[in-house]
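Handing you this structure, nothing more for now.
Here the complex is missing one protein chain, while the rest keep their positions.
To keep things simple, chains are lettered A, B, C and D as they appear, and every chain counts its residues starting from 1.
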Amino acid sequence: MTVTVEAPEQSPARHGLLRYAATKAGGALLSIAMVIVATFFLFRLLPGDPVRALAQGRNMTPEQLDLERARLGLDKPIPEQFLHFVKQTLQFDLGVSYEYKRPVVDLIGERIGSTLLLTGTALVIAVSLGLWQGARAGWKPGSRFDKVSTAISLVLWSVPTFWLGLLLLMVFAAGIGPIPGIFPTRGSSSVDKPDGFAGVLDVGVHMVLPCLTLVAVVYAQYLLVMRSSVLDEVGQDYITTARAKGLRDDDVRRKHAVPNALLPTVTLVFMRIGFVVGGAVTVEAIFSWPGLGQLFYEAIRVPDFTLMQGTFLLITVSVILMNTLADVIYHLLDPRVRSA
Amino acid sequence: MLELDNLSVTYKAGGDIPAVRGVSLSLAAGEAVGLAGESGSGKSSVALALLRLLPRSAVVGGRVLLDGEDVLTMKWGRLRAVRWSSASIVFQGAQHGLNPVQRIGEQIAEPLVVHRQASGSAADARVRELLEQVGLPAWRARSYPHELSGGQRQRVMIAMALACSPQLIIADEPTTALDLMVQAQVLTLIRDLIALHGISLLMISHDLSVLADVCDRLAVMYAGRLVELGPSSGDFRHPYSQALAAAFPTVGDPASRLAPRGLAGDPPDPQQLPGGCSFHPRCPVAIESCATSDVQLRPVGDRTAACILVGE
Amino acid sequence: MSNVTWVRRRRAAGRFWADFRTHRAGVAGLVILAVAVVLALIAPLFIDAGVTNVVSGTGAKLAPPSLDDPLGTDESGRSVLLMIWWGSRTSLLIGFLAALLSMVIGTVLGIAAGHFRGWVGAVILRVTDWFLVLPSLVTALVLAAILGGSTATIIVAIGVTSWPSTARLIRAQTLAVEARPYIERSLALGGGHWHITTRHVLPNVAPLLLASTTLEVASAIVTESTLAFLGVSANKTSWGTMLRGAYDWGAATAGAWWYILLPGLCIVIVVMAFTLCGRALESVLNPRLRTGGA
Amino acid sequence: ADPVKDPAKKVIKIGVTQSVDSMNPFLAVRLVTGSIQRMIYGFLTVPDSKTLQPSPDLAESWTTSPDGLTWTFKIRQAKWSDGQPITADDAAWTFNKMITDDGAKTGNGPAVANFQSVTANGQELTIKLKTPQASMLDNPVPIMPKHVWEKVKNISEYDAEVYPTVGSGPYVAVEHKKDQFVRLEANPQYWRGRPKVDELQVIFYDNPAASIVGLKKGDIDLIGRLNPPDFESLKGDDNIVQWNTQGRRAAYLQINHGATTSDNKPIGDGHPALKDPKVRTALHYAIDKQKLVDEVQGGLAKPADGSIIPPLYKDFFWEASGAEKVTFDLAKANKILDDAGYKKGPDGVRTMPDGSRKLQFRFSIHTDTPIEDKLAEYLTGWFKEIGITLTTKRLDSSKFTEETGTTALFDIAISGWSVNPDPEEVLGTHLCSRRPTASGQGGGTESFYCDPQYESLYLQQQKELDRTKRADTIKKMEERLYTDAPVIALYYPNDLEGYRKDRIASITPIPEDKGLLYGGSGYWPFYTLEAVSKDGVTAESGGMSGGVIAGIAAAVVVVLIGGFFVLRRRQGAADERE
Partner (left out) sequence: MLEATDLHVEFSGRGGRRARAVDGVNLAIGAGEIVALVGESGCGKTTLARTLLGLERPTAGQIVYDGTPLSYSGRALKAFRRQVQLVLQDPMGSLNPRHTVHEAVAEGPRIHNLPDEESVVSSALSRAGLRPPERFLHRYPHELSGGQRQRVVIAGALALDPKVLIADEPVASLDASVRGEILSLILRLRDDLGLSALVVTHDLGLAWNIADRVAVMYLGRIVESGPTEAILTNPQHPYTQALLSVLPDSPQRIILTGEPPDPTQIPTGCRFHPRCQLIPTTPDTTACTSKPLPILPTTTHPQVACHLATS
């Protein structure tokens, strides 16, 4: 019997990835463009005259108002305003907050760190815990571990974030009965934040409750997603093959089921980032966490037109970028699409 | 070397599904036995039971002696040791038998590492050797399953099965999804390799002609039972086996030209098996007593068949 | 024939119910839901919007549960029990209507995106994906803030931001259905777009749609309460606005646990009931989710 | 500056529920920022801690020219916190900056609108006005150190985040974390002498409930501007003093009595019935102010039998009495309406005498304000009794300002004003000139009011430099507002605060007799603040000591490790089960 030996094909993987990333980046740019357009028109629907909101409670002469209006470009026709808006946005100029009288970009810059810290930590915890637990639960559907995990996540899934946050605050920051209120009531650090390691600990302690709230809600989703994803793999032939090879059950799960189940999950994890961001708005408001969510909440309440617009733009654009990143990561992880 | 003694498999899903009902079969060292039967007759259940790979919903009865040891009552540790090093499995490879996100080299090497037969570069070397044995270039070890064609994937599965030099290979429909020509390639490969290494083979298929090609002996299953067991050459005696054989005509045989033959009626529902001989509702030669009396395998010539009309 | 069909349909429903019944959690969810919905529907027979009127608040302010007010009173002496009862109407109404809106948009666009392969599908998919990544709560908040608070705007804000996942699901399902050979067969029989989508795709996605809508109602109720908490509400008593009231009027610090705990628990219980129901439906209707063996 | 290392340091923490908008006084508009500025910067005058009358601050003394147009202030010989002398030049620079730079007008622009020129000569500051102005002595502009601020190129883009700040008030800001806190330290150069506490921390809470928890726990020591329920919840805590005094604020209804523009053209869509003073009076009779105080303000307010100036300002406060006084009387309200020809229809709703329209009014309130929501619900209830339908309309603040201040698209609206020791500002909001122009440019009217009698009284009080005489005139203005009812005062909310007596040994309110703490005018309470000095108290007050933190960290680590091992073991067992 003869077997022809094929020459090793020139693997176009790297090339393919670049091209893929380029297409994805193109898609993301289009999405961002859509966001910018949508934002512009969405916010032009805003009732009232922002300049007057600005003058609220203070005496401004008509001349002053006109001046202000001209300064904000609100006296120009809509198409001109739009072009101006696009140009400014592309130059990372998100306008000046009515409330703070400072560039929105600066305000965002001052707060983005806190938000990244909070949401990042929460996301890492939620993802690792949720995926780990989901994988175990899905691996043995119907087991006690599975039942308990699913029950926990279903409850958490049903709890409004703000309510959970309030309860946690009342219980663990205020202290109820025998439970001492050991956690701080506000903020991301003490006023007298010590230096060095103690300072890190201080931030950590401040982060416990907001992080817990955020994790609780998101983690449930990750758990459920991972669970069903693993469940999909459980019956596959390659799993049976792995078992037949004499692998321990845990190794079958870790080496075979989980890597495969992770793939569809990656995209979902990133897709839910919008959810985390939404959660951050309420959590930051409840725990007075000095971040973007709080800024946005404030913008909504005032309402501060440019601040709201700028924060909204930033949030959506970063979520879009995250998702694009997820697509590319997925592409890197899954050999099937990688070389296709 | 392998002996099935009254093996039974019942799935507990909703009701009881008796998938395998008392199968006894033995396999000598170096022997190739084919297991045929239509869909749902319990072939795969037998194969999975051999290494206790059935899902937890399955209840297994009887004994599976592998080199005299009962697989069904083994300790877990021992079972893991037996798996793959004594007996390995080749699944229908084209679609799902390989982990899609692992390079095939790793997958072939995995049993070597698990059973501590080789590791590191030794394992790599063994992988190259195995790939060459099944006619694939060594650089394929770095490929992912989807980069291979169905036939190549099936070769990888075979290489993987050979990795720990087992005494027994179980091949469950190894060629079903493959093309005619590729099927011939793979079958030839299997035949050559087991002859070369003196491995026993239990091969499962619904295509009798494929089995006849590779195997020394054939077993035919119907509704979870063996209905016939005998050498692969020679005529079948059980009406079901005969019908199965006739379904694949010989090209050039004038008798079958413009005269397709088959079996009337539908395969039985394992949850509602007919009484008596479970084949009797479809049997072209059934007699009255078939509906009441169940027949065990009985010898007839060099084979055994479970039919009342046989060996009287 | 219609008679036979009817009998068969009934039997199919019976089979479905038998399947559903095996999901104990789902049944529990269904029972809770039924109770909640019935209570909300019959509320006008016993009480009216007056129970939410401050002038009629007769009890003491923030009084703990007692015989007069079994679940205590709020900051104006209104009965928390009656407010929860009356508020369930708004919460459920918003939940159902927002889910309905999201379902209708999602289904139409999802089927269109899956069915029309050319640029139409591509454009719809692009738009869907775009909406999908928008942080929905933030968008709903902006929308509701811009449109001003009313029941309709809240429903629109939630509906308009939550349809993409439905559309995605429906599109995937449409693609799956359209890959089935019976679509090919139907085409070969001469079936057109309308025939294929209404006779084959829609009936096949409908069950899943039911399940996903159930889950959608759950998240709409949560979203409504979150919006209310963040200050965008329908101006009617709902569980969300009650919680906001509890927060505004210092129930937490005043130790009025009944006021802050009970509406929240109602949300959790009803949302969970919807979720359990939806999941049970999903696993009955979508065999892929059934626990696989081997 | 680390209190953990220095336990003797006296620190007081103030909780606020508004965050600082800008540390640049030219730009800041928020109340909280104003309060902080008052501690950092000196003003020409401050309200006297006893009488609230203007008293010397940076201006040691002052004289006025007979025509009231030229004011000369003698600036005190004192030092900025960086040791530089304070001169009239600093003040002149500050005012001139505001006059010449539009960006610098953002915070306190109107305060210099009437200034003709400002000049300095050594310690002597001369301000020339365009028209006489009695409120000259209540100038709200903080005097900035010229030597620091003249280097700033663009005031409107300057965030002033440079620490320590250079100021002339009792404290200097040493740290500001956005949306978190501002840290102030005692200013040793302060002309009255260094304050008694070493450090003030103003800590921001987004969540009012959390701030109450913080006060109860001791995370903060004082909190002002409480709403009634939060105030109530402090009851029963032995360590907390509930501070309940008359406030600076008046809450009133604004009625669209036929809004007109500054050139007397009708504007808006107000209900015609409201043009009739009788209807307005009937509405006034239909409001149970005591009930509102009890239910909406938790009893922590004074029902208003007067007008827009609260009783806190005894000099200017006016209250109706005798026949003039309107008391809650639905029957009387009904009778007034009946007599005026507004007949009740079969549905119980009255119509205009000519039958053209039903008496259905809109009530405009702000979104997201629970108190206004509640108020609306009560008014709706009472008005129904007199055959008037009231529907609530919630507007976000920009829309609200526009509809109730410029376009007049309202019938009745909620309103209120925090009154300064000198009431001129609030009185001015009801002048003809404040009405919007025909092109819809707002002038800041609170009522679209334009009444010749009121106008002439206003001019009269503006020129009157004798305080008692001026007060009489102002009371007449209040009476006019009361009887003509373009606005109906509802109540004067109390100032509600709370502080920990285990942390604050003494604090002097302003005015000293039953005055305000945080919510008051001027820095007096925070200057007089004395902390309880107990060893170790400060160290504990961070909410958590280093030891506790370490303990928690250790516990968490132990739990994690323990959990890990438990799981490992369970995993082993699971393996055996397959």
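A few remarks follow.
The rule we apply is simple: contacts are C-beta pairs under 8 Å (C-beta built on N, C-alpha and C of every residue); 3 or more make two chains touch, one makes a residue touch a chain.
This structure is a prediction, so every number in the text was calculated from the model and none was measured.
Here the missing chain is touched by one residue of B:Thr73, B:Ser119, B:Thr188 or B:Gln271, and it is B:Thr188. The omitted chain makes contact with just one of the residues B:Gly151, B:Gly230 or B:Pro270: B:Gly151.
In the complete complex, the hidden chain is touched by one of B:Lys12, B:Arg78 or B:Arg261, namely B:Arg261.
Residues touching the missing chain, restricted to chain C, are 1, 4-5, 8, 180-182, 184-192, 195, 199-200, 203-204 (touch as defined at the top).
Residues of chain B that touch the chain left out of view are 38-39, 149, 151-152, 179-185, 188, 206-210, 212-213, 240, 243-244, 246-253, 256-264, 266-267, 282.
Operating definition for what follows: only the chains that are shown with their structure count from here on.
A count of C-beta contacts for the chain pairs C-D and A-D puts A-D on top. Note: centroid distance chain A to chain D, computed from Cα atoms, is 37 Å. For this pair, chain B with chain C, the centres built from the Cα atoms lie 50 Å apart. Residue numbers of chain B whose C-beta contacts span two or more other chains: 48, 53, 56. The set of chain C residues touching two or more other chains comprises 145, 148, 231-232, 247, 252-253, 293-294. By the touch criterion stated above, chain C contacts chain A in their complex at residues 126, 129-130, 132-139, 141-143, 145-148, 218, 222, 225-226, 229-232, 240, 243, 247, 252-253, 260-261, 264, 267-269, 271-272, 275-276, 279, 288-289, 291-294. Across the interface of their complex, chain C is touched by residues 208-209, 212-213, 216, 227, 229-230, 232-233, 295, 298, 367-368, 370, 374, 377-378, 380-382, 392, 394-396 of chain D. Across the interface of their complex, chain A is touched by residues 48, 51, 53, 79-85, 88-89, 91-92, 95-103, 110-111, 114-115, 135-137, 139, 144, 146-147, 157, 160, 185, 188-189, 192 of chain B.
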